[in-house]
Structures are given as structure tokens and as C-alpha cells.
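Written out below as C-alpha cells is the structure these notes cover.
The excerpt is restricted to a subset of chains, each kept in its original location.
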């Protein structure tokens, strides 16, 4: 039979591309080219052995009979000429994943979750930057609870629904967003990477993600916005003790700023002990005099010293003033109680961010998800009056989806994006894709294909509902 | 007195079998042959010293007077002739259990639980196989909860019931099974052992246990079935995007296949990070082109690349089509909500497997036992309309029995059987016997002797019931 | 002033006894003899420095002025003659507590809790004995829960009650006991100490504590009883498959046996994996034949092989038979459900031991305290019909008192007494005194002075009550 003709290893090697792909299995040479896209295990694993001997990996998982069942006899090229075998041929393709090294950044593509990015940042960014970003108030109870609360909610996944494709698009305050999450405002991104907020901006623009620029950004908002012309932004505002400065600041904002997020949960800075332990300059704690001395005694932590100009006297009246000086939508950032959420809705605020400042200010503040749960179950009508966002504790696409199922329009992501910035703009792009992919996978596995299908019905709140204290608002039972 | 005659060690040594068993205690030689089956401590410990001096172990636990109380004087053979004692005689029988070695498989019979088998597999099967089998979605919350939920249910053991013998037999979809558990479908068993699913099949057939063959098995179903002719099987089906291939596949199944388990909880593969970190071939992630490129970017994890042909568009309508092309009972595998269970019953499905794919797909999916609890307490009538199975988290015979008490006809066991396969067919047989024995012991200690006696009354659900959120289905209290 | 006379160190040293006690403080010599019993800090610390210089320890805690305020001037003997000071005099009394050594038994009096005794036993008794005693069924869930459940009950201590003295006496089945706990039956105490159950008996008799002798004791009951003539005992009974043997056994019991505790929770032995791993003789697992072979395959664990003669067919009918062959009170040991407790009361049983065999048989059996809580809150009338005991998890005097507050007449203590036996009879005496003292202290601090004052009112069950599932028995709320 003609198929029995001998084939040399040199000849086999010539067929090592996707468009022309031979493999040797058990001494027989087969043409896999047409079969590549059909392979249940995907083409990659076959291509790895294109032009080579795949006997060992094939037999690890397949029955000897499978190959002749799957490929027609016309794909059998012949028999390997054993006399042409060389030691080089016998070598397997080199394993290409080296062990992670503890003292340097591994290649970005090997980091596959936000936990990976955080772990790498913890050992490769500067001590000062790590202390500033990772720290949270006193015993970090709220900081930890922000994350853990997500894990106490179970899904109620539905099956046998067509989930061929899922769409993660949404609108935030009328602005299109490819995903229901945005880059939360954070101070001084330059501590991590020289491009700072500009790097984040470019990655966000490419991915169709919105970024909320901090008043304390390393670059002026105008510069950040200018780096990706016409891409929309939000602007986070700390109101200055000197209102004229705030007025001037708002008036100076570029036109691509589409909303103002005014922070209300940080009238003073919290006590972030990790931050305070890495002080800017201890030797200056004594010579300082006057009103500022007190802050300095607390160690000169970046968190404390940065907030000197913020007005701790900001109150509800100021929201009217703010409304009078800008025509942009106003979002109140830092809501931690049902009552204040209701007051915002009554005050005509356009949106709120349920937030405890990432657990950085008042330790024991309720985890953001707890407040969202209480608001959703006790005052569901609020969600029709204004948009509700949440930040704090988002580490997974499933976290994003849970918040959305509870009525949030979108969630803010803070620290993880800074940790991703450790790899520059590319790191941020990589991170956005990780979360977007996790979100899409979660949607499909929950049984929905667009965000309009999210609802309480997707969630099993049985383990968290009892402890929410809903009786306070006259809620007897969820149903 | 004649009994005082001297006996040499050589003579004693001649009586070292169960049928002829002398021992020396405190210098006296006794015939233990008739006493062997009477010994409260069992015959083994006596036989260990058959033909030897048992003075030391005897005195460790018995009073000196006991021996003459227990054995009649006719059993006293005489006095040991001390002049015949040799150093060899004085040596105790060698301790025969060596310490486990961390770098190799210990003898199979020293592994006495599924945990032992898992531990050995974790260090002796290939990294790739371990990563593929042991991995679960993202943070592994569901994977851990699958197991832990079992531990939160207490028994209500009843006493003073005759439990001399217990029968573990049951019928699954009309097929006899020696136990209420079956081998759950799992892909590519050959990764662990060359005999793969065939080895499992032989062990199952010997033990009267049913095996559900995966669409992604290493061998074609026909080969697996042929390895144990006439033994019944189930077949797990992933529906292909190309329905004609599925049609052809079903038609090609051997006649010993007795039911089709169609998987519905994996329209797409979950993100199993341990699996993704051990990639098949990282170097191929770039050259790939076209539609498959996206999967490759995720790392080429076996879990992801294997599912390429599975149809994410599978929906309820397809169940009618499936019904039309096979006359076998149809079981829907992957139910995670009460509502979908009810829909299956209404659709005339023959059975369901409550399953979250071993925690491998959607992290945060409810642990299987939670869904079973909800279904049993909220919709008990469903269990009369179709059979209900569960998989995920079964590690002990007590786990099996708890599920059965909650209404499950049987449970599927997945990973542990693959870990047992690390010792080939014999390992699987050993594992089945471990679980069967644990189940039988549990039944007796709970106070029942056949599975027909299982009921909610056997269980104390006090610690889990509150958090189930049964109010959703209008259940106020269990009783 | 005459008091200024010089005193040599030799003279001071002559006054170093409680009846004649001088000390030097700040160069002055004082007579503390009369003050000794008045010292708020107790006499010990003063006596330590009798005849010596106490300046340093005195100043560590007292004001310089205190001494002249507390002692009249007549107690000032004079001034130390500095010229007589020697280096020996200057040395402090030697610290007498050496560090515990990990490889040997520390002095008994340095062990001050049952945890200490357990820790020492774990490293100094034989591996076989430790495995046998310490092991529990499969995953040890019940074993751990037995202890932990006690810690979830809070006291409600009452103050301003006269608690000068407290009486721990009670009566168990009409027999006087100095404390509401007894030595639970345990097999083969000789594994720990050659005196075995006899050593326990002597310690119990001295302390007025009752001992329940196991059918599987190392010595016949008659020998154990004979070791402390006229001291009352209880006898634990495993009913033999051959009832005539049980009949004979009961008839042979000495007259100081005052009750029969028939064990019903161990129709077969549980799977105690630690025990099975330390097998008696692995080499015998093969040659054994016949009915016993199965047990041997399980590893020849002491727990399994000892139970060969126990009748797994024992049932309620047998209680009538048992009643007919003995006139002693009958206690059923091993009750794990409210229902079986009620059945015992209805069957005229004199008492029950709520017990899960120390977590050794069915893993997942409810912790004993949980069953006691359920029985007390759901069926309080049972406690008036028969006596109720509990064993499992008792490690502290507070544990004993909690059980008594919940209605138990007494509790059984098992493993801790065996660990105490590691120091022989003296160890057991020491252990009994530890628990008795802890119990007395607890009573006083709870605000009661005899066991008749115990009640539910002493306990705050708020954290455990919700999870008890009391609705099963129609209990809506505790009050």
C-alpha cells in the first residue's frame, strides 16, 4: 500500500505550520491540517507538535484507536523512516514557563488574576507606595470585610439558556461604557509608574472604560484628559476650605469631564498605620510649628498630610452651592447608610457611590456590599431615582456582577488598577481584560447574556440576609 | 503435676498457626487454639505471637489472673524450658509498618481514606494531571463549600435497633447498584494511569458499581464498555455545536449504556487558575490565529481548550430534540437551582444531577448539598416525579448517606476515583470498598439497615436550616 | 534609740521560719512573724525571704512607706550590720522552676490543667496507647465539637452573694459522690500504666469519686473492686452475642457494683483512623481466614478488634431481659437523640448517659452538649423521671458546671483520666483535685454555693439556641 512509504524526519519537519501540519504518532505520519479546527482539545496542543513526534502526549490522553477513527485514511501520509531519527528530533519542544522569581516582576501575561498583580506589586513597588496604597484604617476590619462580604453571597445559576455571546456594555450617567466598572479615583498614581494617571487613561480609552480622576492625581486633570482626546472622564472632587479655589478648579476642567464625584466620607483622614510607619521624614516631626504640627506628630503619613486642604466642614448646604457652580451631573461618593442615600435622592443628586474609602478612614464602617444590600432590600425605589455605584472589595468579575445584580449601575475599582499600573499602561489593559473576561464568563454561567437581565433572582442571599438588621427599616422578609 | 513438664522453645515454635496455636505467658505455655475465635480482642493479636513469648504484650493490657480465668487448666501445656531460650527467640516479631515516604507511593493497603488517596496523588501524579483534576474556578469558594457543607449537618443516631447486617443496594434508573453512589464522568482518565477509564470500568464491574462515561474520556465509550461486557454504564453527553455529530455519537453507543447524562452547567469552561498556570505550551500562545486565539491567551489550560466544541447555545428546546433521538432515560446534569429542578420535572426529564461541576465553572455557585437541601425542603414532591442525584464534595461514606437521607437516589464521585486510579484498577477497587464500608458502618451507627429507612428524621439540620433562605419558596418552617 | 542596734546576717538567718520570721528591707531588720497571716499578698512570698534580704522584691511592688505603716515600730529589730554581709547572703533564693523538657515527664505538680496532662501523655505514653485513646472517628468532627460546644455557652454570673464556701457534693443513683463527675468507663487502662484501673480506683476512692468499670478493663471487675474494699462502683456492660456469657458476667460482679451502664452506641466499632494506622500487626492481615478476616483488612486497630464479641443485634427487647437478670439500677449509655431519651424514660430505665462514645464511632453524631441542650429545652420533664448524665468533651470544671446547670446529675470523664494515669494513681488524684477546684471556683464566681442552686438561669444560651432546631419538637422559644 502506497501509504506505507517511508518519510524522513526532515520531511516531517517541513510541515510544521497551522496551514500545513503533520505529526507522527506511533511511527505513523499524519496530516492534521484539516483536523486542526475540529480538535476537541483545541488546535494549540496539536500545533505544539507540528512537524514532530507526538506519540507520548497523544497516548497520555487518547486511546490508540482514536486517531484512525477521527482522521480519514487519506490523512495518513506514511511511516516514519526510523533510520533518519536524530537525538535533536527526539527532544521535546522546550517547556517555556520558567518558575516565577520572587525578586523580580514576572512576565505580565503569566499574571492571570488581580491577586497575582497585587502580590507582585507588594514586593516590587516602593515601600512608600505600597504602604500608601495598601494601607487601611487601624485594624483593617472594614478593608477585609469589603472583600469577604462578596464571598457570602451564592449565585442561583440557571441552565439551558442560550449563552453563545454575552454583552457587558452599559451606560453610566448617560456615558457609554464597555463594562459596568470604572477606574476609581486614587491619589498620586505616579508613585507606582512615571506615566501615572496618563497610562491608566490610555488603557481605559482603548478598552472603552471610564476613569474618574482624583483631585490629588499626580497630573492636572487637563493633562490626563489631553492624553486621550475626546475620551470621556469623571472628576473626583475634594472641596477646598477655600471655596473659591474649588470654583476655579471646576471651571478649569476640560470638556471631556462628564460628571463630578464629590467625596464626602473623608472630612479628615483616617489612621492608616502601615502608611504612618513609613513616614516621609521623621526628622521633620519636631521643627514644625503651628496648626500643622499636630498632623506631623501623627507621623507624616501620606494619607494624613495630603488631606490638609480638604474642608471637614462640608455639609448638605454645600451641595446646593456645588449644584450652582457646575452643570455637570453630581455624584456623592462615600455613602455608608441607607438614610444618607435617601437624602441624596431627595436632594436631587444624580448618583451615589456607596463607599467607605476602601476601608481607609473609619475602621468598622460597614463593608460597601452590606450597605448596598440594605439599600436594595429596604429602599428599592431609590434605584429608580438615581444611579447607585459601589467601590471597595472588587477583585473578581463575579464581584462586579453581584453588585450589578443588587442594583448597582457600575462599580469602581481602585487599588487593583494601581497594582496593575506597576506594568504601565499595558498592565492596566491586561487587568481590564482579566476582569472583563471574568465578568463575561460569569454572566454566561449564571445564564444571562446582557446586564439588563441582572436581578435579585440571580442571587441566593440566604446566608447574609438574617444579619442585615432589615427590621430597622420595617422590612420583615425579602419576599 | 504433669502440667509442669518443661517445653523447649523449639517445640513451642511448632505450634504457630491458627489451627494449632501455643503461646508463652509468664513462663507458662498455653494452647490458645480453641480460644482464638473467642478472644474479645480478636484473633489477630494472639496469632501475632503464635509459637512465641507473649508475656510483655499480655501484661500491657491484661491482669495476670485473667489467663487462668479464661482458659481451662487443660489448656496449660507446661513450663517453658528456660535453658532452651535463644536470643532469636527473645526478639519480638518485626514491626512491619515502615514510615510513609514522601517521595513515593506507599503500599495501597496503608491508604485508608479518600484523603489518603488524594494526598498521595497530589505528589505522585504528573503536575499537569494534578492541576487539571484538582483545580477549581478562581478562588475555589464553591469547591471548598461542596465539602464543608456536609460537615454542618448532624446525625440523629438511634440506638437499640438490630443492626447485625446492613444492605447498601439500590436501583438507579432501574439499574441495580450495590451502593448508592456511581463513578461520575471525568475527562481523560489516562492522564493518571494508562488503563484510564477501562481500569475504572473493571473495578466498578467487580464491585457492582455504575460508571458514567465522559464524552471526553480517553477511550471511546465502545472500548470502555467492551472491557467489561454486559456490565451496564451511563454516558455523559456534551452536546456538540454540530448536532449531527451528537446524533451520530449517541447512535454509536454500545447497548450497555443505560442512560444519557446531558451536562448543562458548562456552556463555557470556568477559569481554573491552577490549571491555567500549568499550560500545555506557552510558546504557542502567540502564533495562533483566528477564533481560537482568545482561548489561547487564557493560557491553554486543559479545561478551557477541551471545551471548544461544546455548544453554549444549548437550551430547553434542545431537550425535546434529545428526547427525539434517543430512547434511553435522560438525566440533566448540572442543576443549581430549585427552579431548574422543577422545570426538569415538568419537562419529563428522568433524573437530575445537582452539580456545580465540582466547583470548576462558576465560583460562588451554591454548594451542591445546599441546593439539595433547598429542593428537599421547598419542593419535596419533585423527588417522586424523577430521580435526583448529587455530585461535588463526597469524600466519606457519611457524605453519601446524608445525601440519600435528603432524598438523593445516589451520588456521583469524581475526583476521588481519579486519585484512586493512581494505583490502577486495584486502587479504584480499594477506594470503592473504603466508601462502601464507611457507608455500611454509618448506616448501622445511625440505626438503619437498608436505604429504604433513610429519611429526614435521620438528620439534625438545625445549624444549616436558618441560612437556606427557604422563605423564597414560601416555606416558613420545616415541620 | 535602742532599735538602731546592729544585727549581723548570721543572726538574721536564725529567724527564717514561719513561727519566727525576720526580713531585711532597705537595711532595716523587721520581725514579720505576726504579720505573716495578715499579708494581703499571702505569707508565701514573705516566707521566701525569711532570714534574708527582701529589699529588691519589696520595692518592686510596694511604696517605701508601706512597711512602717503596716508594722508597728516594736517590730523593727534593728539595722543590718553591713560589715557582716557575704556574697552568699547576697544571692537570691534559687529560682526553682526549671523549664519543661520536651522529652520527659515534668514533675506532676507543675501540670495545672487537663490540657497539660494531655500534652504530656501525647509525647510520653506509647504510640499504640496514644493512638488508641486519642483517636476518634474519621474526620474527628464530633470529637472536636464535643469540646467546642461548651465554649459557646456564656455564664450569667450573679454577684454580691455570700460564697464563702461551696459544696460540690451530689448523689448519683442514690450513691454519694463528692463531685458531680465520675470516671467514665474506658478499655485497657494498663496500656498507660501497669496499675491500670486499680490505680484509678484508689485515687477515686480517696477523693470520693465514683468509677465506672469497663467490660474491657485490663483487670476483672472483681480485682479492681477488691483494691478499694467497700468503695462503690458502677459497671459498664457490652452485651455479648452469647447472652449466657453476659448473664454469667453480671452474676459474677462484686457487691460494691451499684449500677449497670449498658452501652448502646457501639453496635459496631467506628473507623478511628489514627488507631488503624498504628496497627497491632500488619503482617497478619493476610493469613487470617474466615469471618474475622474482614476486620483484619481494616488494619487490626485496637478499637475494631476489641469489639468482636459485642452484639450488634442488641435492641429494646433486650432491655427487658437485662432488667430480668439484675436488680441493680440500669443506665443506658450512648443516647444521641431526644426521642431515644424519651423512650428510655418510658421503658423505666433509671438513667441515661448522653454520649457519642467520645466521638469515636459515628463522625457527625451530635456533640453531647447539643443533645443535652435539646433534651433540656424540648423535654424538661424527662429530668424528673430519670437521671441524665453526659460524657464527651469535659476538660474543665466549668464544663462540668454547665452540664449540671442544664439538668445533668453528673458527667463522665474519660480520656483525661487516662492521660492523668500516665502519672499513676497520684496523677489521677491530682487531676480530680484540679477539676474539683475548678468546679468550686466556678460555682463561687457564678454566685452559687451548692449544686441544688444550679439552673438554666445561670446560663446565657443566646448564641447556641437559634441553631438547635427546637421547632422540631414544637418549642417556639425558650421562655
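Brief remarks on what is shown
A, B and C label the chains in the order they appear, each numbered from 1.
Here, contacts are C-beta pairs under 8 Å (C-beta built on N, C-alpha and C of every residue); 3 or more make two chains touch, one makes a residue touch a chain.
What you see is a predicted model, and the numbers here were worked out from it, not measured in a lab.
In this structure file the full complex is assembled from 4 copies of one chain, 3 of which are shown.
Quick note on the criterion: only the chains that are shown with their structure count from here on.
Applying the stated touch criterion, the connected components after subunit B is left out read A | C. At the interface between subunit B and subunit C, under half of the residue numbers appear on both sides, which makes the contact a different-residue one.
Of all the chains, the one whose CA centre sits at the greatest distance from that of subunit A is C. If you lay the C-alpha trace of subunit A over that of subunit C, the rotation comes to 180 degrees, to the nearest 5. The centroid of the Cα atoms in subunit B and the matching centroid in subunit C are 39 Å apart. Here the spacing of subunit A and subunit C, counted between their Cα centres, is 56 Å.
For subunit C, the set of residues that touch two or more other chains is empty. Within the complex formed with subunit B, the subunit C residues making contact are 138-139, 141, 188, 190-191, 194, 196, 216, 218-220, 223, 264-265, 267-268, 270-271, 273, 276-285, 287-289, 292, 295-300, 302, 304-306, 308-309, 312-316, 318-319, 332, 334-337, 339-340, 356, 361-366, 370, 466-472. Subunit A meets subunit B in the complex at residues 18, 37-45, 47-48, 59-63, 65-66, 69, 93-94, 96-97, 109-110, 112-113, 151, 153-164, 396, 398, 402, 437-438, 441-442, 444-446, 460-463, 465-466, 477-479.
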